[in-house]
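All protein chains but one are shown in place.
Our next item is chain A:
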Amino acid sequence: MAEKVQIKVVVNGVEHHSEVEPRLLLVHYLRETLGLTGTHVGCDTSQCGACTVHLDGQAVKSCTLFAVQADGSSITTIEGLGSVDSLHPVQEGFWEMHGLQCGFCTPGMIMAAADLLNRNPQPSEEEIRHALEGNLCRCTGYHNIVRAVQYAANKMAGKVGVAADD
């Protein structure tokens, strides 16, 4: 009963072979087995989006996925999106536009926003708000998060890196 399962995943470009209990959630695999604690657990009930990572390029809630389901996949976490020397445009947007206060929601927000910009490089404000419906922030009131995403969209389009209404 409940025998362990061998999985292979590529996380932030590094291949890992692990033996996991089937009930191990992906978020715990990332945080506890691989030590990648940038991905947070907020609600643990699929509501808040703090645990958002990219699975084969698409945003998922890693608290609502068993690690075994990710077998054979490629995962990007906040640690793999940019680096301290070279921030991803969405990370830079959150910095420049003051898109965070306590920062707890931020890794998930950034991963969800990066997924949006992959699908829709020039979203309207309404589209940004709709795309972030699964990410809760208890601090900022969201306005600066929207501006951070607009900054990133402009930056990625090669425009001067400022939010639309600045």
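Note that in this section contacts are C-beta pairs under 8 Å (C-beta built on N, C-alpha and C of every residue); 3 or more make two chains touch, one makes a residue touch a chain; residues count from 1.
Simple rule for what comes next: contacts and distances are computed from a predicted model.
Between the listed names "Carbon monoxide dehydrogenase medium chain", "Pyridine nucleotide-disulphide oxidoreductase", "Cytochrome c domain-containing protein" or "Energy-coupling factor transporter ATP-binding protein EcfA2", the UniProt record for the complex's undisplayed chain reads "Carbon monoxide dehydrogenase medium chain". Touching residues on chain A toward the chain that is not drawn are 1-3, 5, 21-23, 25, 44-47, 49, 52, 55, 58-61, 64-66, 68-69, 71, 112, 115-116, 119, 131, 133-135.
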